[in-house]
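Note that one protein chain is taken out, while the other chains of the complex remain in position.
Labels run A, B and C following the written order; every chain starts at residue 1.
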Amino acid sequence: MVGYVVSCGRLTMEFPERMTIQSHTITVVPRYAETDKGGVIHHSVYPVWFEMGRTELLRANGVAYRDLEAAGIFFVVVELRIKYRRPAFYDQPLTLETTCSNVTAGKVEHTYRLTQPETGVLLAEGASILACVDAQGKIRRIPKFLYLDQE
Amino acid sequence: MVGYVVSCGRLTMEFPERMTIQSHTITVVPRYAETDKGGVIHHSVYPVWFEMGRTELLRANGVAYRDLEAAGIFFVVVELRIKYRRPAFYDQPLTLETTCSNVTAGKVEHTYRLTQPETGVLLAEGASILACVDAQGKIRRIPKFLYLDQE
Amino acid sequence: MVGYVVSCGRLTMEFPERMTIQSHTITVVPRYAETDKGGVIHHSVYPVWFEMGRTELLRANGVAYRDLEAAGIFFVVVELRIKYRRPAFYDQPLTLETTCSNVTAGKVEHTYRLTQPETGVLLAEGASILACVDAQGKIRRIPKFLYLDQE
Partner (left out) sequence: MVGYVVSCGRLTMEFPERMTIQSHTITVVPRYAETDKGGVIHHSVYPVWFEMGRTELLRANGVAYRDLEAAGIFFVVVELRIKYRRPAFYDQPLTLETTCSNVTAGKVEHTYRLTQPETGVLLAEGASILACVDAQGKIRRIPKFLYLDQE
(Lines give C-alpha, C1' and ligand atoms only; values in the text may rest on other atoms or scores of the structure.)
Protein backbone atom coordinates (compact mmCIF):
# COMPACT_ATOMS: atom_id res chain seq x y z
CA MET A 1 0.00 0.00 0.00
CA VAL A 2 1.36 3.34 -1.03
CA GLY A 3 0.95 6.32 1.30
CA TYR A 4 -0.19 9.83 0.52
CA VAL A 5 2.48 11.88 -1.23
CA VAL A 6 2.76 15.63 -0.73
CA SER A 7 5.08 17.80 -2.80
CA CYS A 8 6.12 21.17 -1.51
CA GLY A 9 8.86 22.93 -3.48
CA ARG A 10 11.75 20.49 -3.81
CA LEU A 11 10.43 18.49 -0.88
CA THR A 12 8.40 15.32 -1.36
CA MET A 13 6.89 13.62 1.67
CA GLU A 14 4.94 10.45 2.07
CA PHE A 15 2.23 10.20 4.69
CA PRO A 16 -0.04 7.27 5.67
CA GLU A 17 -3.27 6.71 3.71
CA ARG A 18 -5.58 7.47 6.63
CA MET A 19 -5.63 8.08 10.37
CA THR A 20 -6.62 4.87 12.14
CA ILE A 21 -6.01 5.61 15.82
CA GLN A 22 -8.60 7.91 17.31
CA SER A 23 -7.45 8.21 20.94
CA HIS A 24 -4.03 8.41 22.50
CA THR A 25 -2.83 8.78 26.06
CA ILE A 26 0.32 10.50 27.30
CA THR A 27 1.74 11.25 30.72
CA VAL A 28 2.47 14.87 31.56
CA VAL A 29 4.71 15.86 34.47
CA PRO A 30 3.95 19.47 35.48
CA ARG A 31 7.08 21.65 35.55
CA TYR A 32 8.00 24.12 38.27
CA ALA A 33 7.83 27.00 35.79
CA GLU A 34 4.20 26.01 35.09
CA THR A 35 3.08 26.66 38.66
CA ASP A 36 1.77 30.00 39.94
CA LYS A 37 1.73 31.75 43.31
CA GLY A 38 -1.56 30.00 44.13
CA GLY A 39 0.54 26.82 44.41
CA VAL A 40 -1.11 25.10 41.43
CA ILE A 41 -0.52 24.81 37.69
CA HIS A 42 -1.55 28.00 35.90
CA HIS A 43 -4.63 27.53 33.72
CA SER A 44 -2.83 28.83 30.60
CA VAL A 45 -0.61 25.73 30.59
CA TYR A 46 -3.42 23.29 29.77
CA PRO A 47 -3.67 24.40 26.11
CA VAL A 48 0.07 23.67 25.81
CA TRP A 49 -0.49 20.14 27.14
CA PHE A 50 -3.49 19.61 24.85
CA GLU A 51 -1.28 20.55 21.91
CA MET A 52 1.26 17.96 23.04
CA GLY A 53 -1.58 15.44 23.20
CA ARG A 54 -2.55 16.21 19.59
CA THR A 55 1.07 15.93 18.45
CA GLU A 56 1.43 12.49 20.01
CA LEU A 57 -1.95 11.27 18.71
CA LEU A 58 -0.79 12.27 15.23
CA ARG A 59 2.55 10.55 15.76
CA ALA A 60 0.73 7.39 16.89
CA ASN A 61 -0.87 7.52 13.45
CA GLY A 62 2.53 7.69 11.78
CA VAL A 63 2.64 11.43 11.13
CA ALA A 64 4.99 14.00 12.69
CA TYR A 65 3.28 17.38 12.84
CA ARG A 66 6.60 19.04 11.98
CA ASP A 67 6.54 17.13 8.67
CA LEU A 68 3.05 18.42 7.96
CA GLU A 69 4.30 21.99 8.43
CA ALA A 70 7.34 21.24 6.27
CA ALA A 71 4.84 20.14 3.60
CA GLY A 72 2.93 23.42 3.89
CA ILE A 73 0.06 22.03 6.00
CA PHE A 74 -0.45 24.11 9.18
CA PHE A 75 -3.17 23.65 11.77
CA VAL A 76 -4.41 26.58 13.83
CA VAL A 77 -6.69 26.51 16.86
CA VAL A 78 -9.93 28.33 16.10
CA GLU A 79 -11.88 27.30 19.18
CA LEU A 80 -10.93 26.07 22.63
CA ARG A 81 -12.99 25.11 25.65
CA ILE A 82 -11.65 23.92 29.00
CA LYS A 83 -13.35 22.94 32.25
CA TYR A 84 -10.98 22.95 35.19
CA ARG A 85 -12.41 20.61 37.85
CA ARG A 86 -9.54 20.07 40.29
CA PRO A 87 -6.10 21.69 40.45
CA ALA A 88 -2.94 20.07 39.07
CA PHE A 89 0.29 20.25 41.06
CA TYR A 90 4.01 20.50 40.44
CA ASP A 91 5.71 17.18 39.67
CA GLN A 92 2.55 15.10 40.18
CA PRO A 93 2.17 13.13 36.93
CA LEU A 94 -1.06 13.40 34.97
CA THR A 95 -2.70 11.28 32.33
CA LEU A 96 -3.89 13.13 29.25
CA GLU A 97 -6.20 11.35 26.84
CA THR A 98 -6.63 13.07 23.49
CA THR A 99 -9.40 11.95 21.14
CA CYS A 100 -9.97 13.07 17.58
CA SER A 101 -13.74 13.21 17.49
CA ASN A 102 -14.36 14.50 13.97
CA VAL A 103 -12.52 15.50 10.78
CA THR A 104 -14.10 17.24 7.80
CA ALA A 105 -12.71 19.22 4.89
CA GLY A 106 -12.87 22.34 7.03
CA LYS A 107 -12.04 21.36 10.60
CA VAL A 108 -10.63 18.84 13.04
CA GLU A 109 -12.25 18.37 16.44
CA HIS A 110 -10.52 16.98 19.51
CA THR A 111 -11.56 16.31 23.08
CA TYR A 112 -9.25 16.02 26.08
CA ARG A 113 -9.46 14.37 29.47
CA LEU A 114 -6.84 15.07 32.11
CA THR A 115 -6.93 12.60 35.01
CA GLN A 116 -4.93 11.45 38.02
CA PRO A 117 -3.15 8.25 37.00
CA GLU A 118 -3.77 6.26 40.20
CA THR A 119 -7.34 7.24 40.96
CA GLY A 120 -8.70 8.14 37.54
CA VAL A 121 -10.15 11.30 39.09
CA LEU A 122 -10.96 13.86 36.40
CA LEU A 123 -8.94 17.07 36.78
CA ALA A 124 -9.92 18.86 33.59
CA GLU A 125 -11.63 18.27 30.29
CA GLY A 126 -11.54 20.22 27.09
CA ALA A 127 -12.33 20.43 23.42
CA SER A 128 -10.78 22.21 20.48
CA ILE A 129 -11.47 22.90 16.84
CA LEU A 130 -8.60 23.30 14.41
CA ALA A 131 -8.62 24.75 10.92
CA CYS A 132 -6.02 24.07 8.25
CA VAL A 133 -4.01 26.89 6.69
CA ASP A 134 -1.15 27.11 4.21
CA ALA A 135 2.25 28.71 4.87
CA GLN A 136 0.71 32.14 4.15
CA GLY A 137 -2.00 31.59 6.76
CA LYS A 138 -4.76 31.13 4.16
CA ILE A 139 -7.51 28.61 4.92
CA ARG A 140 -7.15 25.41 2.91
CA ARG A 141 -8.92 22.05 2.76
CA ILE A 142 -7.76 19.40 5.17
CA PRO A 143 -5.91 16.69 3.20
CA LYS A 144 -7.86 13.44 2.92
CA PHE A 145 -5.09 11.37 4.50
CA LEU A 146 -5.79 13.18 7.78
CA TYR A 147 -9.38 11.95 7.85
CA LEU A 148 -10.26 9.24 10.30
CA ASP A 149 -10.64 5.81 8.78
CA GLN A 150 -14.08 4.83 10.00
CA GLU A 151 -14.93 1.82 7.93
CA MET B 1 -19.21 55.87 53.05
CA VAL B 2 -17.18 53.16 54.72
CA GLY B 3 -15.66 50.41 52.60
CA TYR B 4 -15.75 46.67 53.15
CA VAL B 5 -13.23 45.52 55.78
CA VAL B 6 -11.55 42.12 55.60
CA SER B 7 -9.43 40.76 58.43
CA CYS B 8 -6.92 38.04 57.72
CA GLY B 9 -4.55 37.21 60.55
CA ARG B 10 -2.93 40.46 61.67
CA LEU B 11 -3.84 42.05 58.36
CA THR B 12 -6.87 44.32 57.99
CA MET B 13 -7.81 45.57 54.53
CA GLU B 14 -10.48 47.90 53.35
CA PHE B 15 -12.15 47.36 49.99
CA PRO B 16 -14.83 49.40 48.17
CA GLU B 17 -18.50 48.72 48.96
CA ARG B 18 -19.35 47.39 45.51
CA MET B 19 -17.99 47.01 41.99
CA THR B 20 -19.39 49.79 39.84
CA ILE B 21 -17.43 49.51 36.57
CA GLN B 22 -18.45 46.55 34.46
CA SER B 23 -16.18 46.87 31.42
CA HIS B 24 -12.60 47.93 31.04
CA THR B 25 -10.26 48.19 28.08
CA ILE B 26 -6.51 47.73 28.01
CA THR B 27 -3.90 47.71 25.27
CA VAL B 28 -1.77 44.60 24.91
CA VAL B 29 1.49 44.60 22.93
CA PRO B 30 2.36 41.01 21.95
CA ARG B 31 5.89 40.02 22.99
CA TYR B 32 8.42 38.18 20.84
CA ALA B 33 8.44 35.28 23.32
CA GLU B 34 4.68 34.92 22.76
CA THR B 35 5.05 34.14 19.05
CA ASP B 36 5.43 30.65 17.62
CA LYS B 37 7.07 29.19 14.52
CA GLY B 38 3.82 29.75 12.61
CA GLY B 39 4.69 33.46 12.82
CA VAL B 40 1.69 34.35 15.02
CA ILE B 41 0.93 34.60 18.72
CA HIS B 42 0.52 31.15 20.27
CA HIS B 43 -3.05 30.41 21.34
CA SER B 44 -2.03 29.64 24.93
CA VAL B 45 -1.10 33.30 25.46
CA TYR B 46 -4.69 34.59 25.21
CA PRO B 47 -5.70 33.26 28.67
CA VAL B 48 -2.73 35.19 30.10
CA TRP B 49 -3.99 38.40 28.46
CA PHE B 50 -7.56 37.75 29.64
CA GLU B 51 -6.24 37.44 33.19
CA MET B 52 -4.50 40.81 32.77
CA GLY B 53 -7.83 42.21 31.57
CA ARG B 54 -9.57 40.95 34.73
CA THR B 55 -6.82 42.39 36.94
CA GLU B 56 -7.17 45.83 35.37
CA LEU B 57 -10.99 45.74 35.47
CA LEU B 58 -10.74 45.00 39.18
CA ARG B 59 -8.19 47.80 39.64
CA ALA B 60 -10.51 50.20 37.81
CA ASN B 61 -12.99 49.33 40.56
CA GLY B 62 -10.45 50.22 43.24
CA VAL B 63 -9.30 46.71 44.11
CA ALA B 64 -5.86 45.21 43.53
CA TYR B 65 -6.17 41.45 43.03
CA ARG B 66 -2.93 40.97 45.00
CA ASP B 67 -4.69 42.55 48.01
CA LEU B 68 -7.57 40.10 47.63
CA GLU B 69 -5.10 37.21 47.78
CA ALA B 70 -3.36 38.83 50.76
CA ALA B 71 -6.80 38.86 52.43
CA GLY B 72 -7.29 35.15 51.72
CA ILE B 73 -9.61 35.59 48.73
CA PHE B 74 -8.36 33.66 45.70
CA PHE B 75 -10.08 33.31 42.34
CA VAL B 76 -9.53 30.24 40.17
CA VAL B 77 -10.60 29.71 36.57
CA VAL B 78 -13.11 26.85 36.36
CA GLU B 79 -14.19 27.33 32.77
CA LEU B 80 -12.67 29.00 29.73
CA ARG B 81 -13.86 29.39 26.16
CA ILE B 82 -12.00 31.15 23.35
CA LYS B 83 -12.80 31.67 19.69
CA TYR B 84 -9.77 32.65 17.64
CA ARG B 85 -10.98 34.53 14.55
CA ARG B 86 -7.84 36.16 13.14
CA PRO B 87 -4.19 35.80 14.17
CA ALA B 88 -2.39 38.31 16.38
CA PHE B 89 1.17 39.35 15.54
CA TYR B 90 4.35 40.36 17.31
CA ASP B 91 4.47 44.00 18.39
CA GLN B 92 1.14 44.91 16.80
CA PRO B 93 -0.90 46.45 19.64
CA LEU B 94 -4.29 44.99 20.48
CA THR B 95 -7.30 46.27 22.34
CA LEU B 96 -8.71 43.94 24.97
CA GLU B 97 -12.14 44.69 26.42
CA THR B 98 -13.00 42.72 29.55
CA THR B 99 -16.58 42.70 30.82
CA CYS B 100 -17.82 41.25 34.07
CA SER B 101 -21.15 39.83 32.96
CA ASN B 102 -22.39 38.21 36.17
CA VAL B 103 -21.44 37.71 39.83
CA THR B 104 -23.19 35.36 42.23
CA ALA B 105 -22.22 33.82 45.56
CA GLY B 106 -20.62 30.95 43.65
CA LYS B 107 -19.08 32.36 40.51
CA VAL B 108 -17.91 35.35 38.48
CA GLU B 109 -18.42 35.43 34.72
CA HIS B 110 -16.38 37.52 32.30
CA THR B 111 -16.40 37.99 28.55
CA TYR B 112 -13.50 39.22 26.43
CA ARG B 113 -13.16 40.90 23.05
CA LEU B 114 -9.75 41.29 21.43
CA THR B 115 -9.75 43.74 18.52
CA GLN B 116 -7.41 45.67 16.25
CA PRO B 117 -7.23 49.23 17.59
CA GLU B 118 -7.44 51.07 14.26
CA THR B 119 -10.02 48.98 12.47
CA GLY B 120 -12.02 47.48 15.32
CA VAL B 121 -11.74 44.10 13.58
CA LEU B 122 -12.44 41.27 16.01
CA LEU B 123 -9.45 38.95 16.47
CA ALA B 124 -10.72 36.77 19.29
CA GLU B 125 -13.50 36.56 21.82
CA GLY B 126 -13.77 34.56 24.99
CA ALA B 127 -15.57 33.88 28.22
CA SER B 128 -14.53 32.57 31.60
CA ILE B 129 -16.07 31.48 34.86
CA LEU B 130 -14.16 31.94 38.09
CA ALA B 131 -14.81 30.37 41.49
CA CYS B 132 -13.59 31.72 44.79
CA VAL B 133 -11.34 29.67 47.07
CA ASP B 134 -9.52 30.31 50.33
CA ALA B 135 -5.77 30.01 50.87
CA GLN B 136 -6.19 26.23 51.27
CA GLY B 137 -7.97 25.98 47.92
CA LYS B 138 -11.38 25.31 49.48
CA ILE B 139 -14.42 26.77 47.72
CA ARG B 140 -15.82 29.79 49.57
CA ARG B 141 -18.60 32.31 48.96
CA ILE B 142 -17.68 35.35 46.89
CA PRO B 143 -17.59 38.41 49.18
CA LYS B 144 -20.53 40.78 48.63
CA PHE B 145 -18.27 43.74 47.90
CA LEU B 146 -17.22 42.00 44.69
CA TYR B 147 -20.79 41.95 43.40
CA LEU B 148 -21.70 44.35 40.65
CA ASP B 149 -23.72 47.34 41.78
CA GLN B 150 -26.70 47.11 39.48
CA GLU B 151 -29.22 49.41 41.08
CA MET C 1 19.44 63.71 6.14
CA VAL C 2 18.60 60.52 4.34
CA GLY C 3 18.14 57.34 6.37
CA TYR C 4 19.54 53.89 5.71
CA VAL C 5 17.56 52.01 3.05
CA VAL C 6 17.20 48.25 3.10
CA SER C 7 15.67 46.31 0.21
CA CYS C 8 14.32 42.85 0.81
CA GLY C 9 12.36 41.34 -2.05
CA ARG C 10 9.69 43.85 -3.06
CA LEU C 11 10.02 45.53 0.32
CA THR C 12 12.04 48.70 0.78
CA MET C 13 12.50 50.12 4.27
CA GLU C 14 14.19 53.19 5.54
CA PHE C 15 15.95 53.17 8.87
CA PRO C 16 17.75 55.97 10.77
CA GLU C 17 21.42 56.67 9.98
CA ARG C 18 22.72 55.62 13.40
CA MET C 19 21.60 54.67 16.88
CA THR C 20 21.94 57.72 19.13
CA ILE C 21 20.23 56.65 22.36
CA GLN C 22 22.25 54.17 24.38
CA SER C 23 20.04 53.57 27.43
CA HIS C 24 16.30 53.28 27.81
CA THR C 25 14.05 52.61 30.77
CA ILE C 26 10.69 50.83 30.80
CA THR C 27 8.27 49.80 33.52
CA VAL C 28 7.39 46.13 33.77
CA VAL C 29 4.36 44.91 35.73
CA PRO C 30 4.81 41.21 36.60
CA ARG C 31 1.87 39.07 35.50
CA TYR C 32 0.16 36.39 37.57
CA ALA C 33 1.15 33.75 35.02
CA GLU C 34 4.79 34.73 35.58
CA THR C 35 4.75 33.76 39.27
CA ASP C 36 5.64 30.32 40.57
CA LYS C 37 4.65 28.27 43.61
CA GLY C 38 7.47 29.88 45.58
CA GLY C 39 5.36 33.06 45.46
CA VAL C 40 7.83 35.01 43.33
CA ILE C 41 8.45 35.64 39.62
CA HIS C 42 10.04 32.60 37.97
CA HIS C 43 13.63 33.21 36.91
CA SER C 44 12.93 32.23 33.28
CA VAL C 45 10.77 35.34 32.86
CA TYR C 46 13.66 37.80 33.17
CA PRO C 47 15.06 37.04 29.69
CA VAL C 48 11.60 37.84 28.30
CA TRP C 49 11.65 41.22 30.05
CA PHE C 50 15.20 41.91 28.87
CA GLU C 51 14.05 41.28 25.31
CA MET C 52 11.23 43.79 25.83
CA GLY C 53 13.85 46.25 27.08
CA ARG C 54 15.91 45.78 23.90
CA THR C 55 12.82 46.24 21.72
CA GLU C 56 11.95 49.53 23.39
CA LEU C 57 15.54 50.79 23.32
CA LEU C 58 15.55 50.13 19.57
CA ARG C 59 12.18 51.85 19.20
CA ALA C 60 13.51 54.87 21.11
CA ASN C 61 16.11 55.02 18.34
CA GLY C 62 13.40 55.04 15.69
CA VAL C 63 13.56 51.37 14.70
CA ALA C 64 10.88 48.73 15.21
CA TYR C 65 12.50 45.31 15.59
CA ARG C 66 9.64 43.79 13.59
CA ASP C 67 10.71 45.99 10.65
CA LEU C 68 14.26 44.69 10.96
CA GLU C 69 12.98 41.12 10.70
CA ALA C 70 10.76 42.11 7.78
CA ALA C 71 13.95 43.41 6.12
CA GLY C 72 15.73 40.10 6.71
CA ILE C 73 17.77 41.23 9.72
CA PHE C 74 17.30 38.89 12.70
CA PHE C 75 19.04 39.06 16.04
CA VAL C 76 19.64 35.94 18.12
CA VAL C 77 20.85 35.70 21.69
CA VAL C 78 24.20 33.93 21.83
CA GLU C 79 25.06 34.63 25.45
CA LEU C 80 23.07 35.56 28.53
CA ARG C 81 24.07 36.23 32.12
CA ILE C 82 21.72 37.13 34.97
CA LYS C 83 22.31 37.78 38.66
CA TYR C 84 19.14 37.55 40.71
CA ARG C 85 19.63 39.63 43.87
CA ARG C 86 16.13 40.00 45.33
CA PRO C 87 12.82 38.42 44.26
CA ALA C 88 10.24 40.20 42.10
CA PHE C 89 6.56 39.88 42.96
CA TYR C 90 3.21 39.75 41.20
CA ASP C 91 1.80 43.15 40.23
CA GLN C 92 4.61 45.13 41.88
CA PRO C 93 5.96 47.38 39.10
CA LEU C 94 9.64 47.24 38.23
CA THR C 95 12.00 49.56 36.43
CA LEU C 96 14.12 47.96 33.74
CA GLU C 97 17.04 49.93 32.33
CA THR C 98 18.53 48.51 29.14
CA THR C 99 21.87 49.79 27.89
CA CYS C 100 23.53 48.97 24.60
CA SER C 101 27.14 48.78 25.68
CA ASN C 102 28.86 47.81 22.44
CA VAL C 103 28.14 47.12 18.76
CA THR C 104 30.57 45.63 16.28
CA ALA C 105 30.19 43.94 12.91
CA GLY C 106 29.71 40.64 14.70
CA LYS C 107 27.81 41.29 17.91
CA VAL C 108 25.67 43.62 20.01
CA GLU C 109 26.13 43.76 23.77
CA HIS C 110 23.52 44.92 26.25
CA THR C 111 23.38 45.25 30.01
CA TYR C 112 20.25 45.29 32.15
CA ARG C 113 19.36 46.64 35.57
CA LEU C 114 16.05 45.74 37.20
CA THR C 115 15.19 47.94 40.18
CA GLN C 116 12.32 48.86 42.49
CA PRO C 117 10.90 52.16 41.26
CA GLU C 118 10.46 53.86 44.66
CA THR C 119 13.63 52.73 46.40
CA GLY C 120 16.00 52.14 43.52
CA VAL C 121 16.95 48.84 45.15
CA LEU C 122 18.59 46.51 42.64
CA LEU C 123 16.61 43.30 42.09
CA ALA C 124 18.56 41.80 39.21
CA GLU C 125 21.23 42.66 36.68
CA GLY C 126 22.17 41.00 33.45
CA ALA C 127 24.08 41.10 30.21
CA SER C 128 23.55 39.60 26.79
CA ILE C 129 25.36 39.23 23.50
CA LEU C 130 23.38 39.09 20.26
CA ALA C 131 24.51 37.96 16.84
CA CYS C 132 22.88 38.90 13.56
CA VAL C 133 21.49 36.26 11.20
CA ASP C 134 19.54 36.32 7.96
CA ALA C 135 16.13 34.72 7.39
CA GLN C 136 17.87 31.35 6.86
CA GLY C 137 19.63 31.63 10.22
CA LYS C 138 23.04 32.27 8.65
CA ILE C 139 25.39 34.65 10.46
CA ARG C 140 25.63 38.03 8.73
CA ARG C 141 27.32 41.37 9.44
CA ILE C 142 25.41 43.81 11.59
CA PRO C 143 24.22 46.71 9.41
CA LYS C 144 26.13 49.94 10.04
CA PHE C 145 22.97 51.91 10.87
CA LEU C 146 22.63 49.81 14.02
CA TYR C 147 26.00 50.97 15.31
CA LEU C 148 26.03 53.46 18.14
CA ASP C 149 26.85 57.00 17.13
CA GLN C 150 29.76 57.76 19.40
CA GLU C 151 31.27 60.87 17.91
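The definition used in the following text is that a contact is a pair of C-beta atoms (placed from the backbone, for glycine too) under 8 Å apart; a residue touches a chain by one contact, two chains touch by 3 or more.
Values in this document were obtained by computation on a predicted structure and should not be read as measured data.
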| item | value |
| --- | --- |
| Visible contact partners (per top-of-document touch definition) of the missing chain | A, B, C |
| Sole contact to the chain not displayed, among C:R18, C:H43 or C:R140 | C:H43 |
| Touching residues (missing chain, whole complex) on subunit B | 32-33, 35-37, 39-40, 42, 44, 90 |
| Residues of subunit A (touch criterion as defined above) contacting the omitted chain | 31-33, 47-48, 51-52, 55, 64-66, 89-92 |
| Residues of subunit C (touch criterion as defined above) contacting the omitted chain | 37-40, 43-45, 47-48, 51, 69, 74, 76-85, 87, 137 |
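We take it that only the chains that are shown with their structure count from here on.
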| item | value |
| --- | --- |
| Interface hub residues of subunit C, defined as touching at least two other chains | 32-33, 90 |
